[in-house]
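This view holds just a subset of the chains, kept in their places.
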């Protein structure tokens, strides 16, 4: 009998977050006896690349495809078209298509809101009130999920924490060093800064480094997004005040599992929220959180 | 009608619309024409008149401003001041296109063509034959071939220009200019890279054009050519026009005196030096472009190599110098058998090569003169890795002084030098190297009479120091007068040898052509 | 100012070389296709061939435009940024309710304007092509981001966004666009005198000038053609992804240059063709497509692409030297 193939297509294979998704998918493949090609663009902004990869994956005649669309609108039509020949399971983010058989997403707008809540709490813990100047640094412009986090964050701050004033809303170029330089300059330019939201892993690393360099962990509270060894270390040291952590491993694992079920004609849930959690120094020992922070990669 | 005329009258309509003047009347007048490069006054206000249908020679030492004058007339550079009258009317001549449209064309001192295009494409560049907006490649190639055949140049029109030797490229440039320059044609040292035979062909062409009513301007450092060809001659000195003479009313001595402000008693100065032991000996040396060459150079001796274009002399020199791989044969250096796998080995042995093409092989044009002169000897000018600045300056300045290179400073870029002065830099590079064997490949191309005499005297100095010289030249009088032993090359082989002044010019030429 | 006669820097392509080179690259492409056909079942399916033709199309068009510039011994680093920028422009115009035909024309004119600016920088301001196009690369991304406010503009014109997915005579419309560009490009470069002027300027611009060639105009022309090809690709990209986004097509300039060089264009100028870059682009697309089908790790894919570029260009050099 021929082996069942279910490719998984992520947004950016060069990021740790997506590697965890792939690790989950790999584990599912092993457990379920499915061949899982691990595909993906090399940058979250490479929409055209992801469309090509989807086309190629469909051409290979798989049982189903698991995909995390880089851009809501752009992947709509390609997903529609792909769904004509094979069931499509969406993970992490959605696309402008009704053709998905099932969705396992985490709501990035909600992630941004959680970030805002975390930042407000951390600021309050130091100053006693939810007030002061804050900043947001986005790793790259034009990336759907980052836009959504920014949107959620800004909206939450505006509606729920009027005392927090966004004095800088910056975009970097995806480089940790740029994030670091930006942060040191922000510190210089805004001596009253009390908080920063760094909305992805690489920016959390760069911004964290700037805080560490200037030993401002007590004064400026930073909320990052996603986690790895480095940022968890920062969290422990008190350089970062919190991390918004999703469950990428589960998304990968369950994505493949659901896809297999679909390909066998089983009925699956149309929508699953895998959730996002705020991790702080206090709750990081929590077993559930600990599992999120230390996924079984490899 | 010949192919050349057919083509050059392709634009007759245009020519007819343009003004015409009768033969012998002034066609082009320069009034107070001046060119400055920054502070350098390359051409001081000059007033010269060219007559329709004459051959007008221009002479002057290196850097006198001859090429500058030509570049002004052809729109290559724009003038600083002065007026130009074409058929009595003031004109700008600001761009090459304007010059071409009036029927003014030039063969420049340095070949200026596109190496990546075919001969035919170069000849028709900017003036293609079109039909329905598409080029007629076949027709152009046929027409170009017809012109080349008509002129007696044995060149394939379909060949890529870059695959030709410089001399052959010069012929292509000539054909191109002749094809287009229907009123006024300028030759800037056209024979520098040509041999006697090609020169004769060129002279026939020039006379033929003159007879058709074309005005010819002819620049050369070779006096005998001037007297053979020209109707009138103008002299430039240090950017100043010092006079114009009818050719019948002047002589070589007067022209040279006008040019350099003093007299030269003897150009071909040959030092009498005792000939010593062999420095280098090649036995049946073969490589790309040359085959089975055996010759010996002894200390105190000038060995001349003469041949037509593409005879393989330069290739032989590059092979001996280690620039190109030698296929077979042996080299003995002072009696010892040696291998010369690369140029550095040749230099270590004591060989110096002043190569044929100063622009492509001789000079780093966009670097200072001083750096160019010192390049082969930086090792000697350094302690460890660091250069001794004093010695660096001293060595460069000595060569500039000794060779009378016309420059205000050793820091001027080589590209700002006139053709002849560039040639002097190429030679200057090797004088402080302390070599035992000097290979000079066309050392006097574009060099004025005065400097030629200096260079020949310099040869004498080198010989007195016990060095040997290989002199490659396509200028027969030069090799003939100077060589202790003259070898004739043909088709990459050494076909004949003569002792000093044995055999006549005609003998040597016949052997080179191979009839 | 003089003809460069040193043998290294003036490769002397013989007449037949261009055709031979084309053939041999074609042979390489054919060999790749054959090998992939043998090693995966999916390769020779109509669907996959369509994919391949679609995936190589945009780079191919960019590479043709780039080739004009490289032949003049220049370089155009801005093409990727132009693609992203013009995708924003067309999305913006469509969103503003400008009719489709007008949006397309305006977007292409934007390409013309950018190319003319490059020509201006090189000809009038005397800037090196590398620098002026690097500067526009930076600025255009900034302007595009400013227009979209760092995000994307959706395109709701169904006809426009469906175009890139349609087929005509069984061949994807994107590939027809390659043909649409390639045929006039071929006529221009190889049959018209303007093409010859590009080569002449790249070989020796002083010689071209002295021959009465309008060198400045030729340079303007090359950069305008390159930028317009890029704007055209911007339209195709916008159609394919259905949005305008200024950060798209990052690094495509390097892919276009690589395609062109793989296709036998010399970065020293004066050597190049139209079919070469097309083959180069489809060779690169095949490598990616094949790697995906064979499930090669995407990191290995990068490594292999780098190595293959070296190998292909090396053999091309060898063949050139051999055919002297």
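As written, the chain order gives the labels A, B and C, with residue 1 at the start of each chain.
Here is the rule we use: contacts are C-beta pairs under 8 Å (C-beta built on N, C-alpha and C of every residue); 3 or more make two chains touch, one makes a residue touch a chain.
Quick caveat: nothing in here was measured; it's all calculated off a predicted structure.
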{"item": "Stoichiometry of the full complex in this file, by chain label", "value": "A x1, B x1, C x2"}
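Everything that follows uses one rule, which is that only the chains that are shown with their structure count from here on.
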{"item": "Whole-Å gap separating subunit B and subunit C, where each centre is the average of the chain's CA atoms", "value": "43"}
{"item": "Between subunit B and subunit A, distance of the C-alpha-averaged centres to the nearest whole Å", "value": "71"}
{"item": "Separation of mean Cα positions, subunit C and subunit A [Å, integer]", "value": "34"}
{"item": "Multi-partner residues of subunit C (at least 2 other chains)", "value": "none"}
{"item": "Per-residue overlap in subunit B, given as positions that touch at least 2 other chains", "value": "none"}
{"item": "Residues of subunit B touching subunit C in the complex", "value": "74, 76, 96-97, 100-101, 108, 110-117, 121-122, 125-128, 130, 133-135, 158, 160-163, 166, 169, 176, 357, 359-361"}
{"item": "List of subunit C residues in touch with subunit A within their complex", "value": "40-42, 45, 47-48, 51, 54-55, 58, 145, 148, 150-152, 154-155, 161-162, 165, 237, 240-243, 245-250, 288-289, 292-293, 295, 297-299, 302"}
{"item": "Subunit A residues within the subunit C interface of the complex", "value": "7, 13, 37-40, 42-43, 45-48, 51-53, 55-61, 71, 73-74, 76-77, 81, 138, 140-144, 147, 171"}
